[in-house]
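Moving on, here comes subunit A:
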Amino acid sequence: MTGGSKKLLWAFGAALALALPWLISDRYIQHLLVTSLIFVIFASSWNLLTGYAGQFNLGHAAFFGIGAYASALLALKLGVPPWIGLFLGGLLAAAAGFLLGIPSLRLSGPYLAITTIGFAEILRLVAMNWVQLTRGSLGLYGIPPLPGFWGLEFTSELTFYYVALAGAALALFCFRRLTRSEFGLSLQALREDEPGAESIGVDTNRFKLTVFTISAFFGGFSGALLAHYQRLISPDLLSLHETFQALTMTIIGGLGTLTGPVVGAVLLTFLSEGLRFVEDAVKIDVRLIIYGALLIVTILFMRGGIVGLWERLSAGRGRDQEEG
Partner candidate 1 sequence: MLKVDNITVAYGKAKALHGVTLTVEQGEMVTLLGSNGAGKSTLLKTISGLLKPRQGGISFLGQQINNLPPHKIVELGVVQAPEGREVFPSLSVRDNLRMGAFTRRDEKAVARDLQFVFDLFPRLAERRDQAAGTLSGGEAQMLAIARALLADPKLLMLDEPSLGLAPLVREDIFHVVQQIYQERRVTILLVEQNAKWALGVASRAYIMENGRIVMEDLGSKLAENEHVQRAYLGY
Partner candidate 2 sequence: MESLFLQQVVNGLIVGSVYSLIAVGLTMIFGVMRISNFAHGDFSMVGAYIAVFLLAWVPGWMGWVGSLLAAAAGVGLLGILVERGVFRPLLTRWTDLDQIMVSIGLFILMENLAQLFFGATPRTLSDPFGGVTVNMGLVSTSAMRLLCFAMAMVIIIVLEVYLNRARMGVAIQATAQNRTAAQLMGININLIYAVTFALGSALAGLGGVLYGTLFAIYPTMGAIPTLKAFVVTILGGMGNIRGAIFSGFILGVAETLGGTYISMEYKHAIGFVIIILVLLIIPNGLFGRSEK
C-alpha cells in the first residue's frame, strides 16, 4: 500500500469513528460501541504486558477494578472531580502494577499466572467485604458522571462515546509510540529471550517493573472510564472473568500486535450481541460458549489471531501479484 492511500484510509477510518454514533441512532448499539472502546483500552493494556513483554498476567482485572473503585470512591467520598479521578485511578492502578511486578522478577509461566490471579482474587474479596467503603457485593452506585463543559454533557451514550473514543485514541497512540520505540524493542527482546536480552545490556528486572506499571495505568484508566460511564460498579470487575475477557479478545484479535486487541474487542462485543438474537430465538445463552470455542480454535489453528491471518492472506496476495 502506498503512503498516500494509507493516509486516506486513516482519514476515512477517523471520519467513520467520529460519525458512527450519528449513523446509528439505536441507543443500545451506541452503548455497545462505548463498551467495546473501553475494552479496547483494557485488552490493549493487557496485550502490552503479555503480548509484547511476555509477562503472563492473569490478574489484570485487579487493575480494572482498582481504577474503577478508586475513581468512583474519590468522587463519592472526597468530591474529587471525575476528570481528575480518571487519571488518579490509573495512577493508583499503576502503583499496584509496580507491586505485582515484583513477583514477576522471580516467577514465570504457571507460577506467575497463579500469583497474579491470587492478587486479583484477594482484592476482589476486599471489595466484597470492606462493606463500609465499597458497599460490598451491592457495589457502588450513584457514581457521578463526567462533568460537562462548554455546554457539553457526558451522560448519554452518544456523548460518552466521544470520551471513550478520545480515551482509546490516546491509549492506542501511547501504545503505538511505546511499542515502536527503543523501549518497545527492548520489551520484545525481554519476551523473546531473557538471557539473550540480558546479554545485550537490557536490565530485565527494571523493564518488567516498568511495563507492569504502564500496563496497569491504562488498565486502571479503562476501569475508571467504565465507572463514570455505567455509574454503577461491583466487585465482579475484579473477577477472573474480566481478565479472561481481555485475554480472549486479544488472542482472537492477535496477541502481540497493536490492532489485535482492537479488532478482538470490537468483534467480540458485537458478535456476542449478534448472538443475542440467536439466543432469543433458541432461548439459550451461547455467547460465552462461542468465546471459549473461538479461543481454543484460534490457538490450535490460527496462530496470530485475525490480524495474523489477515497479514498472511495479504502477504500471499502480494506474492501472487508479483508472480502473476
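In picking the candidates, the idea was that all candidates are chains of the complex that A comes from, given by their letters.
Quick note on the criterion: a residue touches a chain if its C-beta (ideal position, glycine included) is under 8 Å from a C-beta of that chain, and two chains touch if they have at least 3 such contacts; residues count from 1.
Since we're looking at a predicted model, the values are computed, not measured.
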Selected partner (touches subunit A in the complex), from 1 or 2: 2
Candidate 2 touches which residues of subunit A in the complex? 50, 54, 56, 103, 106-111, 113-115, 117-119, 121-122, 125, 128-129, 240, 244, 247-248, 251, 284-286, 288-289, 291-296, 299-300
